[in-house]
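Presented below is the structure to which this report refers.
A single protein chain has been omitted from the complex, and every remaining protein chain is retained in its original position.
Naming follows writing order (A and B), and every chain is counted from residue 1.
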Amino acid sequence: MHENNGVIKKMMIILSKGTLENVYAAFVLANGARMEGIDAEIFFTFFGLEAVHKKKLEHLHVATVGNPAMHLPTMLGGLPGMEALATSMMKKEMEKIDMPEIPEFLDILSASGVKLWACKLAMDMFHYKKEDLYEGVDDVITVGDFYKESAGEGVHMLFV
Amino acid sequence: MHENNGVIKKMMIILSKGTLENVYAAFVLANGARMEGIDAEIFFTFFGLEAVHKKKLEHLHVATVGNPAMHLPTMLGGLPGMEALATSMMKKEMEKIDMPEIPEFLDILSASGVKLWACKLAMDMFHYKKEDLYEGVDDVITVGDFYKESAGEGVHMLFV
Partner (left out) sequence: MHENNGVIKKMMIILSKGTLENVYAAFVLANGARMEGIDAEIFFTFFGLEAVHKKKLEHLHVATVGNPAMHLPTMLGGLPGMEALATSMMKKEMEKIDMPEIPEFLDILSASGVKLWACKLAMDMFHYKKEDLYEGVDDVITVGDFYKESAGEGVHMLFV
């Protein structure tokens, strides 16, 4: 019996990047889904793994070079300190609009039932161990497992 | 009654980046959808907002550093002027293949019925006001609103 009719039931978000703006995008999309009663799961892979790596998750940066939209001259964007400045500016703006910082945001996502998966292949590539990760991470899984988790009516995937 | 059978009815495109190549990718995907009779909506968020910011949409750049595929030595890519050069080259190639420039492309998308949404959170973060935006923008909406717009059979989401 088909009774879904296009209701969104679950967002499966693949986070492959470790830049602050992409991590926030993934977290905001997952959190926004939960606020609409939609399930959400995040699969941390490649550099996205840094967002759940205990020693790195507080040190994520905004990309200043390679991101012309920052409106910094490229040479300036490349100077030591500019990335830190852009990062601190973004964090300040985020705070003003009541956006939690990454560690707190992870707690919120975890508490609201967002499943957090670490990609096995990326773990192997970076030599990370499960104990290096934020304790709210549900498990280390393969891409195949991710596809199994993604089966079902009303599931949408996003690659961030 | 389920009668969709996998027909694509609507593309929901989240544009989070302000680099020329990503903005074009989103616009081409939306425009291509319309040409196939598929609805399309673009949700401009984070740096993607620049593509509908009146004062910025004519000054989007190609990313030269952080984009090894440009085949510029990185140091060269970082030199003042190189980003402008790559941008001007891309614009020329785009013109040759009859791709409209960003302002004209926005008009085409708007005229063909593509809905253009600005993300409220990003508006707040960058202190943008509705009147700063291209007048074809339909509204400023939340992530929750975006999910509501995305409900329905045959809807696909893309994160650019």
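Assume a contact is a pair of C-beta atoms (placed from the backbone, for glycine too) under 8 Å apart; a residue touches a chain by one contact, two chains touch by 3 or more.
Bear in mind that the values here come from a model prediction, so they are computed numbers and not experimental data.
The residue from B:E58, B:E93 or B:D139 that touches the chain not shown here is B:E93. Although one chain is not displayed, its contacts with chain A can still be listed: residues 2, 4, 14, 16-20, 45-47, 50, 56, 60-67, 77-80, 82-83, 87, 121, 124-126, 142-144, 146-148, 150-159.
By the touch rule set out above, chain B reaches the unshown chain at residues 2, 5-8, 21-22, 24-25, 28-29, 31-33, 35-36, 38, 63, 65-70, 73-75, 77-78, 90, 93-94, 97, 99, 156-160.
Keep in mind that, in the parts below, only the chains that are shown with their structure count from here on.
The rotation relating chain A to chain B, fitted on Cα atoms, amounts to 120°, rounded to the nearest 5.
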